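Below: the structure, in structure tokens.
As you look at this complex, bear in mind that one protein chain is not there, while each of the others sits in place.
Right, chain A next:
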Amino acid sequence: MMIQSRCSTETSCDNEKPNLQDVSECSNANSSFSCSVTNNSKSVPLNELLEKIPLAYSPLTKQLHILYPKQEASEKVVDGFESLKSRENINSSNNYLNSDEQLEDEMSNASTQEMVVSHCEGDGSSLSSETSHQLEEGLVDDSNKRKKKGIGSFFSRGVFLWKNRDSPASSAATYTSSPGWKFFSKSVFDHSLSSVCPNDEEIATASSVSPLGSPTSLRSSASSSKRYEDVIASSSALILHDRPANLPAKSVDEEAKHKQEYEQMVEAAKKRERQEARIKKKQMQQQIKTEERLAHATKIWLTDILPKWSSVMSSRKIQNLWWQGIPPCVRGKVWLLAIGNELNVTPELYEICVTRAHELLKTVSNTTSCDSGTEIDNPDRQASVELIQLDISRTFPQLCIFQKGGPYYDILHSLLGAYACYRPDIGYVQGMSFLAAILILNMEETEAFVCFANLLNRPCHMAFFRLDQAMMQAYYSVFEQLMADNLPKIHCHFLKSHLSPDLYLLDWIYTVFAKAMPLDVACRVWDVFLRDGEEFLFRTALGVLHLYQELLLGFDFLVGAQFLTKLPEDLNADNLFLSIQGIRMQRYSDLLTMYRSTCVASSGSYCSTTNSSGTNTPIELN
């Protein structure tokens, strides 16, 4: 009863007044519902009928949705239900409507926002309010570390969901077929929460806001949303009209034929929708399974591994768990430990470098033509600082958090500027912004700098960021040799089509796949890259080629090159890791030693490179 009235107000927001045909069609979508509709339709006038049907037009999807009574499914949601009730009373006293005229009135009055809020009242409001809350805080108050962390974990957690939404597989239709307005919907809420460790402070805040705060109620509401799977009522308004009276009537045969065709079309559409719903359900179950696995893994990481890192990290069990991917909420901690701090970069050092970078930036912006700088490396460093500014907003632009004014713009800027001051001999090189961004998304600013500096100090990245041609060539040669060993067909094909490794491998190495792969997959590659070292870069690269072997063999130079510089959005991490597992790397170190000596012998630039990467020369500190 109450639910119906709630729904009716939502229906009233619908600006496409559904006609009877739509209604009967959607009634078929769910049999339990259909009887009530048909019963009603005999005795009740149309507009009253429409109000009883919990249909809502979603402006996002441009589709009609049937709203199912989710709240009833779980008695734990009683709180939310009560609040809904009180709201309902207000609603009904104020604007419960009967006539079409009023309906339109209401339509113009109701703002979209209100609509969303009232819809989410029972199930998702805690997310929506908290999310916007956090975002605002993050934007307004940059100096507050704790909040920044909050937003960080929110974004890194969200990675999974974004991917799902962006992936071509979940086309507009499937993506929207979950309850109403997806962004605020319960399923999103559940996913993001269950991927978080239970004692994360995030949860604490979430539950204080949420009427259904306890984990158990979340679980139950998750299952309820499964039972009451939302189905698209009408995605394409295909309506068979009677022939207009002013035209000659159809013959009986024709009439029957058209009717049959119409029914076939409707049936086909329904079949497709059912199929999509099935696929969605399967994906959902998969997702839940993954989340559960992650939650379990999180517990192990937090209680069994992190406290006794050095003693357990090399055990077989831990290594296996590591291979399966580190849960996003402990990822930063594990990375920090795995990267270590060989260089002894301290927070104080970071502060000094940041200050310098800001000073440098000031002089750059004040006097653009001060080439007669006092320091010899000044012009170069200045150039570095200027380039950083240009590149920051072009780092993961789709996340919209590194743009000017975004919550992470300043952090990324400071970090890269600081590094350019810390290692003026390297400065800023394109590609660094992606590495730094990945770290920033997973840990605190200072920690990220420590990791960044140490990561870049590893031989492979040092060679690439110093643009040491000889060493880069050595790595390419190693890669080609391993490709010939592991994937002879691809190797041969690439040779023939002149697709040399430098064309795609460069991007992969510079960004550790952050740019070429979907973010969540890239993070999993990072997990094992930090476990296994640079060798894993090449192993992953070969794994990618192996995964897409059949496709790649059919590509010419250009299509292949385009494909490899931007891998498919639906790249599945598990499949990729299966592929990687099959790649043999035994010869890696031997090959590297061999090619290093030959490449270096031919160019002679080797000494300057690895010596300095071994004995690091930090900036003079005054």
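Here, contacts are C-beta pairs under 8 Å (C-beta built on N, C-alpha and C of every residue); 3 or more make two chains touch, one makes a residue touch a chain; residues count from 1.
In the analysis below, contacts and distances are computed from a predicted model.
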Among "Proteasome subunit beta", "Exosome complex component RRP45", "Ras-related protein Rab" or "Cytochrome c oxidase subunit 6B1", the UniProt name of the subunit that does not appear here: "Ras-related protein Rab"
Residue touching the undisplayed chain, where the options are A:Phe396, A:Tyr409, A:Phe452 or A:Phe529: A:Phe396
Per the touch definition above, residue among A:Thr290, A:Gln324, A:Thr363 or A:Ser497 touching the missing chain: A:Ser497
Residue of A:Thr363, A:Gln549 or A:Thr565 touching the missing chain in the full complex: A:Thr565
Hidden-chain contact residue, picked from the options A:Asp556, A:Glu569 or A:Asp590: A:Asp556
Residue among A:Ala268, A:Leu467 or A:Leu578 touching the omitted chain: A:Leu467
Contact set of chain A toward the excluded chain (per top definition): 368, 383, 387, 390-391, 394-398, 427, 429-431, 433-434, 467, 469, 496-498, 500, 502-504, 506-507, 510-511, 515, 556-559, 561-562, 565
